[in-house]
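Here the complex is missing a single protein chain, while all its other protein chains stay put.
And now, chain A:
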Amino acid sequence: MSSGLMSYVWEGLGNTLLLTVFGALLGLVFAFIAGLARSSERKWVRGIAMVYTEVFRGFPSLVLLFALIFIVPTFGYQLNPLFAGILALALNIGAYAAEVVRGAVKAVPPGQIEAAIALNFTPLQRLRKVILPQAVVAMIPPFTNNLIELLKATSLVSLVYISDLTFSAQLIRASTGETALVFFGLLVGYGVIALFFTAIMKLLERMAARALGRTVPSGFFGRKEVAA
């Protein structure tokens, strides 16, 4: 492949990684806000969080993306296309991950919160010192799923002419006519990126578990997990 075509690949890879990483970070912010708000004492806070979760989980990312890129400008705002892509993906994945946050927080044993009350921690201290450090460990494996989903969803941005990996592949296919080879290479490419993210998340999971004095089997495939 000529170096000109390779430069498409690098640009596409860069944008795909950018969309995934920043989409994940922004999505994480949405997820924590919405997920924690679901266990708020105030009904209206829970309500807003629930509406966000249900609405954005139900919207296809692609339609959301079209809305941000083609509808928002009619109100006079022109979003940077890459930012629009990140925002659309983050809103969607954040809604899924909010449920992960909510579930993990709910799964912290009530005895932990009672002990924190017995030591007279403030509600914020209970959350920061007791609930979240334990809940986060339980969030990481489902977050890995969310992250891979997000990676795959980034390919949608090629439809609004953002030059991600899929868009670049289309260009290369158009200029070389090597349809089978290009799409096969594309599949392998996404697969390798997914493995890379999974490995990072495994590492995070091990670090988080160690903080709780637990161990997670090392090695990429781990060992057979024993049901507790």
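Operating definition for what follows: contacts are C-beta pairs under 8 Å (C-beta built on N, C-alpha and C of every residue); 3 or more make two chains touch, one makes a residue touch a chain; residues count from 1.
By our rule, contacts and distances are computed from a predicted model.
Peer 1: Assign the chain not included in the display its UniProt protein name, restricting the answer to "Ectoine/hydroxyectoine ABC transporter ATP-binding protein EhuA", "NADH-quinone oxidoreductase subunit N", "ArsR family transcriptional regulator" or "Serine/threonine-protein kinase PknD".
Peer 2: "Ectoine/hydroxyectoine ABC transporter ATP-binding protein EhuA"
Peer 1: Looking at the whole complex, which of A:69, A:130, A:156 or A:182 touches the chain that is not displayed?
Peer 2: Once the missing chain is taken into account, the touching residue is A:130.
Peer 1: Looking at A:112, A:145 or A:198, which residue reaches the missing chain?
Peer 2: A:112
Peer 1: Quickly run down the residues of chain A that touch the omitted chain.
Peer 2: The missing chain touches chain A at positions 109, 111-112, 114-122, 125, 129-130, 133-134, 211-214.
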